[in-house]
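Structure record follows, encoded as structure tokens.
Only one protein chain is missing from this complex, and each of the others stays in its spot.
Labels for the chains are A, B and C, by order of writing; each one numbers its residues from 1.
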Amino acid sequence: MLDNSIQQGNLLNIDPTQIVFRRVVDMNDRALRKIVIGLGGPKEGVPRENGYDITVASEVMAILCLASDLMDLKARFGKIVVAYTYDGKPVTAHDLEAEGAMALLMKDAIKPNLVQTLENTPVFVHGGPFANIAHGCNSIMATKLALKLADFVVTEAGFGADLGAEKFFDLKCRFAGFKPAAVVVVATVRALKMNGGLAKDQLGGEDLAALERGVVNLEKHIENMGKFGVAAVVAINRFPTDTEAELEFIRKRCQELGADVALCEVFTKGGEGGVELANKVLALIDSKKSNFKVLYELELPIEDKIKKIAQEIYGADGVNFDKAAQLSIKKYTEMGYGNMPICMAKTQYSLTDDQTRLGRPTGFTITVREVRLSAGAGFLVAITGAIMTMPGLPKRPAAMRMDIDADGVITGLF
Amino acid sequence: MLDNSIQQGNLLNIDPTQIVFRRVVDMNDRALRKIVIGLGGPKEGVPRENGYDITVASEVMAILCLASDLMDLKARFGKIVVAYTYDGKPVTAHDLEAEGAMALLMKDAIKPNLVQTLENTPVFVHGGPFANIAHGCNSIMATKLALKLADFVVTEAGFGADLGAEKFFDLKCRFAGFKPAAVVVVATVRALKMNGGLAKDQLGGEDLAALERGVVNLEKHIENMGKFGVAAVVAINRFPTDTEAELEFIRKRCQELGADVALCEVFTKGGEGGVELANKVLALIDSKKSNFKVLYELELPIEDKIKKIAQEIYGADGVNFDKAAQLSIKKYTEMGYGNMPICMAKTQYSLTDDQTRLGRPTGFTITVREVRLSAGAGFLVAITGAIMTMPGLPKRPAAMRMDIDADGVITGLF
Amino acid sequence: MLDNSIQQGNLLNIDPTQIVFRRVVDMNDRALRKIVIGLGGPKEGVPRENGYDITVASEVMAILCLASDLMDLKARFGKIVVAYTYDGKPVTAHDLEAEGAMALLMKDAIKPNLVQTLENTPVFVHGGPFANIAHGCNSIMATKLALKLADFVVTEAGFGADLGAEKFFDLKCRFAGFKPAAVVVVATVRALKMNGGLAKDQLGGEDLAALERGVVNLEKHIENMGKFGVAAVVAINRFPTDTEAELEFIRKRCQELGADVALCEVFTKGGEGGVELANKVLALIDSKKSNFKVLYELELPIEDKIKKIAQEIYGADGVNFDKAAQLSIKKYTEMGYGNMPICMAKTQYSLTDDQTRLGRPTGFTITVREVRLSAGAGFLVAITGAIMTMPGLPKRPAAMRMDIDADGVITGLF
Partner (left out) sequence: MLDNSIQQGNLLNIDPTQIVFRRVVDMNDRALRKIVIGLGGPKEGVPRENGYDITVASEVMAILCLASDLMDLKARFGKIVVAYTYDGKPVTAHDLEAEGAMALLMKDAIKPNLVQTLENTPVFVHGGPFANIAHGCNSIMATKLALKLADFVVTEAGFGADLGAEKFFDLKCRFAGFKPAAVVVVATVRALKMNGGLAKDQLGGEDLAALERGVVNLEKHIENMGKFGVAAVVAINRFPTDTEAELEFIRKRCQELGADVALCEVFTKGGEGGVELANKVLALIDSKKSNFKVLYELELPIEDKIKKIAQEIYGADGVNFDKAAQLSIKKYTEMGYGNMPICMAKTQYSLTDDQTRLGRPTGFTITVREVRLSAGAGFLVAITGAIMTMPGLPKRPAAMRMDIDADGVITGLF
């Protein structure tokens, strides 16, 4: 509809070099990351640069997960800024008269779909927004429905607690008005030893020194949860290589920070392996009243919101804004989008924006290269590194192994 | 998989400028007709020209409609020529190891789907190949299934009998071994008067002179059916403006050619309006034994097969082959594809390749500009004019009117 | 200036998909034939398709050769149609305010440059317009200057007399008001035998039968000269393989048509080898008064002018106009360019538009695929086949052999 609007007289005065809404396709197609379209002459569209993202990276997915109902979904679709005019004004999906058709197409997708575990525990798997350019957790509608149906609802938030929990709190909970009762911070002995400087092939034996160096990362995450007013239980996903001394070491350190620890053996024992964790969470909820609050107020200037996240949650000294980021912030503020919350796009491997700096780094700054507007989703994306939104295929794609025989027997899917 | 194969070392030695299999998408997207992909540097794919067709224009659709079963479908997918190597050798989907995954994706699509009319007559609507670059009728599998389930099966073949019937006979029936018992040639008084030279706004009143000039077109179609050894009933789709004299005129002329005529009033009366036609078809089948044969033998050279269709069916004096067409014919013959049947891509508005020449023209030649290979579908496409395989949107796309309200009520679809 | 005008607000309302003036560069660069420019974002120009021609193929070269003086040059530059607006109006170089700078750049190039032969005969080599999309002979200014300086001036016109002479007469002489006194039609025994059906490797021995079959081509050219009112001498460029009988045969046939014949041995004997030809030309000029006239009047419709050339000069039965050509002719006529003379772009190997038809073919039609406007040069180009305006390099470009040593000695240029 966007390219057609330009082709058919361009009544909206759209600048073909300033179109920000990309096409999407649900396949890994590296060759479509950067393309030129509209070639072939005056009847074949207007030439311009374009590119495809994978479907889940679309703002439409973020909107699906943040909408409160069908009408809110439609309204948010209408607010998506898809392009700018030659004189710099935003053009929305509403200007294209597209939000009705978009909502119509999504009328079934919006309904939470119930699945179950092997032990018949009900689960909603509904929506999958990217955890970098979007907020990385499932739909508000699914969570609301779950809250009506169950006594306790657990939400998984993608990436580490510096990204997953922060966005869950500051975006999803803020939009939906949710008040979480408790947090489970998941850790493994292996990951903490890697945060202590060990390489992947050095994780075989007990190494309390490495664990000591690495546990500071976990401590930072536990402290961070306190900044949102929610108490945390630490769940240690047990691996066969974990030693008792290592587990005990973590347990002590967490208790010094006031966080209880539960061993989690769901991978080997199923639901039974999670009973300890469940009980500790229930105990926590009973004993400590949650005093949930978001990290920052929306009225703060954009830069200050980003700084607050970087300083409070990541432990940074400050934030550098590249020239492009400064210009965007100025523009979005003038356009009236200054009061939106922030969606940080940062590496999940480090509390900094440099994936090689492990543990709990200090004395660093975060560099924001670019700020993007997701006006329909309702947030601004602060980008701190290269973000990949269209995967490629490996040398031998899985499709090469897939087959079906005359009896309909399928092979090669996994 | 094709672009990835080039990117990952290009073991198949594919020439990026000689890729013939296009991407498809099921939307009207004019700006994708001609694009350049793979831009952005060494990690973002290999730069090349490309373009999208609408999904139904894909050779995959033609294959779906010509395959006899799932294994035949897979085998045909494997035969699709997707590109040529730097030294001119064909590269197939099988070379890309893609046919297994393709067949797997289509495992449900291959199953004929049963729908019904408002009067509960069962119908298979299964497959929709383009009637220009493909053969324009539904799947062999659906027809076979219908033949097992019903006493009589009627197949609709797209466009006029010079294209629809010829391709139904020479492609679908030849591949499937079907022996049609009778043909229904559909006509309207209005269309015959337009073939007699009237403009659309001159069709209001009786005009027997125009009808006389135009009825030769119908006569040619009736004669043509005889060349396939199948007798025809003419069905006249009645319009309110048709006069009795006009209908009588057609009736007489058809009977002189030995073809019975039935008035068809299904549009106004439903099934009852087709009873006369049905009875006449049954009578024809009882009275005349079909002696079905295809028009040409596969062993003929490609040019001769095209000439035979043009001369026998269209009434042409001969066929001109543009240089590009000559080179393709030579190449495909050398590659071993010379024994395939022909799928003519010609305007549906005239027996010639010039849509302004109506009635039953004589003294003309057909110009074949280009010949394309559909090795998986199993035919060669002879192209006689500009073929559109990706539609565009109008000034106000239908999507602008579509909407859904809070109660889920949908508007604007029709 | 054109792309900049679009970038800087597009005050002229230029449609980037309807730009007809291409960039040029004076190198053989195949990869620039078809390109996309203006990529990279809003500050890097407007995306569009473009391509380079080799410099001599530019309309600027044709204008240089047809201008009467510097002010006419500037005025013609201003008339070049470089693009069309979104609503189909022509945009000229004058609209871009470019003709002053263009004329300034060409102020020295416009001056005829005098060179000399090895025997010190003065020659102007000035301008080299393509002989297909342009008229293929040197500048009017050089010829005018030569006419002031010498008693007799000889102009070479590129390609055979059906193209070279016709364009020299109907374009250059018409524009300049020149009245040629005589024509020299150049022929070789070898070429005439090839017109009689011999292959290149069959030209070694005497073959009067082939010559008889081929001489009709020469006869047609001699006849054609008569249609312009100018008498012709035939110059036979002698080759060592020519036999006396063959030369005598041509001589007789030409004399039957009233044309004298001179043997030309300039290649082996220098100026002395041309004395016979020179004397015969002088004798012709003395004996027969030239009655020069152009072939057609400018007031004829475009189609009729093209038909007249095709029928009178090529011997065609008629002319087919492809749809694109018909549309262009209609458009140019409406724009007021209908009264321009025609520049035919046709193969130089045949009197027809099919380079394989030799001798003096009859019973053929010419197909005009496309008509282009050279409003500054002042003619319409009728294109009858594929025209190459940017050459490519061979597998081993000459540049690979070129070198210069420490003493400045150059090698590899020839």
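Quick note on the criterion: contacts are C-beta pairs under 8 Å (C-beta built on N, C-alpha and C of every residue); 3 or more make two chains touch, one makes a residue touch a chain.
All of these numbers come straight from a predicted model, not from anything done at the bench.
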Shown chains that the omitted chain touches within the full complex: B, C
Which of C:100, C:122 or C:318 contacts the chain that the document leaves out: C:100
Residues of chain C (touch criterion as defined above) contacting the omitted chain: 1, 3-4, 7-9, 25, 29-40, 43-46, 69-71, 74, 96-98, 100-101, 103-104, 107, 392-395, 397, 399-406, 408, 410, 412
Touching residues (missing chain, whole complex) on chain B: 15-18, 36, 38-42, 44, 46-49, 86
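Just so we're on the same page, only the chains that are shown with their structure count from here on.
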Both-way neighbours, i.e. chains that touch chain B and touch chain A: none
Chain centre separation in whole Å, for chain C relative to chain A (CA means): 66
Residues within chain A bordering two or more other chains: 36, 38-40, 44, 46
